[in-house]
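Below is one structure, written out as structure tokens; the observations come after it.
Just one protein chain is left out here, and the rest sit where they should.
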Amino acid sequence: MRLVAGIDCGSGFTKAVLVAKNDSPDFSVLGKGRAKSGINMEEAARTALQAALDDAGLGRDRIHYIATTGFGRYGVGFRDIQITEITSGARGAHYLFPNSRCVLDIGGQSTRAITMGVSGKVRTFKTNDKCAAGSGMFIVRAAKYLEISIEDVGRLSLQATNPQPISSVCAVLAESEIINHVSAGVSVENILRGIHDSLADRAVGMLKRVGMEGEVTLIGGVALQAGIVKALQEKLGAKVNVAPDCDYVCALGAALLGHKRLAMKENLASMQQVS
Amino acid sequence: MRIAAGVDVGSTQTKAVLMTENGGRTILARALVDTGANVRKAAENAFQLACHNAEIPPTDVGFVVGTGYGRYNISFGNAQLTEISCHARGAHFVCPSTRTVIDMGGQDAKAISVGSDGQVLDFVMNDKCAAGTGRFLANAADVMGIGLDEIGPLSQRAARPVRIATVCTVFVESDILSYLAQGKKGEDIMAGVHLAIAKRTLSLARRVPIEPDITMTGGVARNIGMVRALEEVLGTKMQVSPDAHFMGAIGAAVFALEKMDQSFEFSTWRPEHAAGSGH
Amino acid sequence: MGEAKHTEYRGSIHQRQKELMLKWYERLNEAAETGTPPTASLMISGNCIELLEAFGAVPIYPEVNALQLAIRHQSLEPILAAEEMGYAPDSCAYVKADIGCYLKGITPTSGKLPKPDLVLCNFVGCNTYVKWFEHTAELTGSKLYVLDVPFLREQDPSQADIDYVIRQLKEVVTLLEQITGRKFDYDRFVEAVRCSAQVEELWSQIKHLARRSPSPFDAYFDAITLMGPLYVYRATPEGVEFFSAALEEMQARVAAHQGVYDQEKFRLVIEGPPPYPYFRTFRDMFAKWKACTVASTYSTVGGLWEFGARHDPDHPFESVALHMLSQNVTNRNYLQRYEQIRRYLEEWNADGLVIHFVKSCRLFSAGQGDMRDYVTKTLGIPTLYIESDLEDPRYFAEAQTRNRIDAFFETLEHSKLTAKAV
Partner (left out) sequence: MLTFERTFEQCQELITDLSFERVHRWKNQHPDSKVIGYFPVYAPAEIIHAADMLPVGLNGGGDRLDIQYADARFGSFICSIIKTTLELGLTEHLKVFDGILFSSICDSARNLCFVMKRNFPDLYVDFLHLPHNPSSTASVDFLTSEYRRLIQELERIGGKQITDAGLQRAIALYNRNRQLIRSLYTFRAQMPHLLRAWESYVLVRAGNFMPVEEHNSLLEESLEQLPQRSGKPRDSIRIVVEGAFCEQPPLDLIKLVEDAGCYLVDDDFVIGQSWFVEDVPVDGDPVHALAESYVNRSVYSSVRHDFRAPRWEGLVDKVKRSRADAVLFLIAKFCEPAYFDYVLFKKQLEKLGVPHLLLEFEEKQFTFDRVRTEVETFVESLVFD
């Protein structure tokens, strides 16, 4: 059995996934774990990896290869290879939803729209670079401000009866707009759904700019919020795929690409032996 | 004796000031509360708290002027004015030699050029993006895991400030994180953050003539790191009164007094503007 | 704001203006349906409509279409469509709206817009014009001609500049003859130039009425509603008739001391195009303070005639060339715009300058900070600087804009009061 770890060092959380491959062509996910990213990326990666190993009930020595991704990918000394979160996100999404040609990744600070080829190879992509408006951070702050826990955001947003749109989605100035709504007596549900709607608007714009086609797969932590999924589906007029572990997709993709690399390496090695 | 109040409903904090007119104008009491979600409540509380501090019944207050960001959500008091007029007025009241006001609040930064009798000559403000505002600093403090009132003093110990590229309040978090990851010192990073904001703020402020004396107002004035950083980039000292945070409210109170002794009348003080709660 | 509703001057000419614009769209629709009259895309600024007139050809002004759309709150959809094609969020939204409309088959009226027989890019200052028309030609497959007008880099155009433009004008004539299959009608051309000269005289007189206090109309908001006919009908008898009527109406108001507001509290000069997507909201923010615009640079995009320049039927080609070279705000250099503003502030005695920075338009906006520096520091006149866009609704921050405008007028008022006090 070949065991490869994929570690996604995100801005908020670090997520690790263990993927095994036997001689059969298909892979199996043995464990996953997460840790707060914080200052020391290496530390966070180690913790997340350990959590994944515990989850799988395996020892560190069983791992053949480690692929890191996410904005902290270079911060992890014990990696064998680093891959960008865009490449790995697409790969992971493709593995989970082979018919999907289009990925939307909404994370803590960044929103990314990706189109890919049949093999899950990235074709085109767009990311928000200068401004974090419309990213997950916005929701975290809004939730904090409305004094509800982030876990409840999605559920509440679904109960909205008439959503109140948010115009400025500066991730930081969330309050100023929300104040208006709160003091105008708008319900928390409607505010949250309003936020999800405007996030969805931006995301759809991005999707269109990369030339969206076919099934859209939503990944990244924000996908945990049912509200945004609903908002997206309404705007796209189509179903949106969401993986159960949507915030682990990048880690998964990294692991899968890790397997590819590992296989290549071993082929090379064996060929050299032959000659 | 004549008593007037100024209430500055800020995006972050609400400030109330009571002033009295007998002989000279003097400040009777101050109050500071977090604005929170219910702006009207915050304004009300700040006003009540100020009255409580002054040990007078609210009914003794003859006229209340509301100002600040919250003005657009509620019309508090008997009349409202923009925070620009009020900060200029307040600065002029506290330091009459003021010719330029630099106000850094929770989510905007302003530069106001002030005339000899406290009137606004010119102003600029940044208010569409939280980059380089009090919120930016508050965020940085969170990331570093230290209190807002510690970052200033901390940054003063810096030996070589780091260079902060992004002004986006969100992205700066990852900048700070990667600097920490590189083993940079907390003080050097915070100094870098303050410097970055100072430069940004001043490149905006230079749209108005910046002439001495320069008075800094707004809550960020309580952050010694920001004050020093601004002074470094400006190349001159600023007036920073202990009342800096209350400047908007003080200005509003001064206008309220002037209104009461009829020495001054704004045409904006029309009924539809003075749909006041207050009392 | 209660009183704001009645601030707009609405005389019979506004009705007439609507009719004229509708008629224009009907002719374009006719061209789309039947292939005649021949049409040519043209830019508003420093246009050579007189040439088209000589061929009985009708102009298509993409800018007018774009702004019509924005005023009707319909600009966002086409803008997004264009951005999906790859147009940058930060490039001129007029272009994006126009291209988007073409992609989506949107027109400002129910009628159709024709495929232009000639895409005639009168390049007067704005480099975006060239790109815009290049793209239009690429999309429609129409013939493109770029009439290159040398920028006014010195006080007046040189003889070389004039000759260069005239030679190109004559190339356009030949081109139009080939395309329309019609002969160039010189007499009709001269007539057109004569009409333009008259319209320019009338328009200029109207502009000068705003020097009275109270001003009979708002030289920004009201002037803009009169500008449609100026672009489309300048070189026609309808144009002359329309602007004669307009002048009479305005003169009548002056005689009756009728201003825009019951009482004119502030007199402003406005620089820059308006935020069309929020035209009404924006106007109300000034109306609340009874602030009347007495002069504006934007109303000289089509032509700058307040200071005496006119077309000249005795030298038709040369005067058309001169108009394109020097008698429109977009081909004049930045310092000449400062000078224009200075004269407005002084001769139209205004209290302050409002600079509206529009992100779309570098031609207008690049350097307005320096303009502000000049007006406040050198001229010592209060200036308000606000930012939004002329076509893209996403850049208008209502609360902030109102806050700045209120603060500005509080300031003006305060200085007036204290001025009285001493």
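General remarks:
Order as written gives the chain letters A, B and C; numbering starts at 1 within each chain.
Keep in mind that, in the parts below, contacts are C-beta pairs under 8 Å (C-beta built on N, C-alpha and C of every residue); 3 or more make two chains touch, one makes a residue touch a chain.
Note that the structure is a prediction, hence the values are computed from the model and not measured.
Taking the complete complex into account, the chain left out of view touches A, B, C. Note that of C:Glu30, C:Asp148 or C:Glu347, the residue touching the chain absent from this view is C:Asp148.
For the chain left out of this panel, the touching residue among C:Ser158, C:Gln178 or C:Asn349 is C:Ser158. Contact with the chain that does not appear here is found for just one residue of C:Lys115, C:His135 or C:Lys290, C:His135. Residue-wise, the contact with the chain that is not shown comes from C:Asn333, picked out of C:Thr36, C:Gln74, C:Gln205 or C:Asn333.
The chain not displayed touches subunit C at residues 85-88, 90-92, 95, 123, 125-128, 130-132, 134-135, 137-138, 144-148, 150-151, 153, 158, 160-161, 163-164, 167-168, 171, 333-335, 338, 357, 359, 361-363, 365-370, 373-374, 385, 387.
One chain of the complex is left out; on subunit A, the residues touching it are 71, 83-87, 119, 121-123, 125, 127, 129, 257, 260.
Although one chain is not shown, part of subunit B still touches it, namely residues 163, 165-166, 174-175, 178, 199, 202-204, 206-207, 233.
One rule holds for everything that comes next: only the chains that are shown with their structure count from here on.
Viewed as a contact network, the protein chains are fully connected, with every chain touching every other.
When the interfaces A-C and B-C are ranked by how many C-beta pairs touch across them, B-C comes first. Rounded to whole angstrom units, the spacing between the C-alpha centres of subunit B and subunit C is 41.
Here the spacing of subunit A and subunit C, counted between their Cα centres, is 49 Å. Contact with two or more other chains is made by residues 397 of subunit C. Residue positions 72, 128 of subunit B are each in touch with at least two other chains. The residues of subunit A lying in touch with subunit B in their complex are 11, 37-41, 71-72, 75, 109, 130-132, 135, 137, 145-146, 168, 170-173, 175-176, 178-180, 182-184.
Put simply, subunit C touches subunit B in their complex at residues 1-2, 265, 369, 372-373, 376-377, 382-383, 385, 397, 399-400, 402-404, 406-407, 409-411, 413-415, 417-418.
On the subunit B side of its complex with subunit A, the touching residues are 11, 35, 37-40, 69-70, 72-74, 107, 128-130, 135-136, 139, 168-171, 173-174, 177-178, 180-181.
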